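The structure that follows is given in the form of structure tokens.
Of the protein chains in this complex, one is absent; all others appear in place.
What follows is chain A.
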Amino acid sequence: MEMEVRLLPAGFDPAAVHGDFLARFGTLGAVTAFTGVVREAAKGAAVDYLYLDWYPGMTETSIQAIADAAAERFDIRALSIHHRCGEVRAGEPVVFVAAASVHRRAAFEAVDYMMDRLKSEAALWKREVGPQTDRWVEPTTGDADDLKRWSDK
């Protein structure tokens, strides 16, 4: 099992990370990738940037725990999680998650699972800042429902 888990205080290029992941693991047969990008508006208010507060040490551990759980749960051979911390401007990538497997289902599910858990269980605190908005974002009931999808297994 190959894992790359990174918490990044500076910007990164998800296309380059994806390309590298494909080059290394594409021959397995199935690679799924997800990129989350900071929206330019949230709830009708323009967003200039997100600030993701983090707890050095604990944040990395919490993300690694999600990667370990995905590796245990799904029949995948490689995974990648790149997550930003600090200030992330609108239009910039905030998270990239990928999985590689022999058949597609496991790769799709592993990425879906890791994203659902990152939303609520990564030790990060997200603040949305724009001309008319400055608020700490908390997980929604939708995020909690997303997480419940995985609790029956």
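In this text, a residue touches a chain if its C-beta (ideal position, glycine included) is under 8 Å from a C-beta of that chain, and two chains touch if they have at least 3 such contacts; residues count from 1.
By definition in this document, contacts and distances are computed from a predicted model.
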Record-based protein name (UniProt) of the chain missing from this complex, from "Molybdopterin synthase subunit MoaD", "Sarcosine oxidase subunit delta", "Branched-chain amino acid transport system permease protein" or "4Fe-4S dicluster domain-containing protein": "Molybdopterin synthase subunit MoaD"
Residue, one of A:52, A:90 or A:106, that touches the chain absent here: A:52
Residues of chain A in contact with the chain not shown: 36, 52-55, 57-58, 61-62, 83, 94-95, 115, 118-127, 136-139
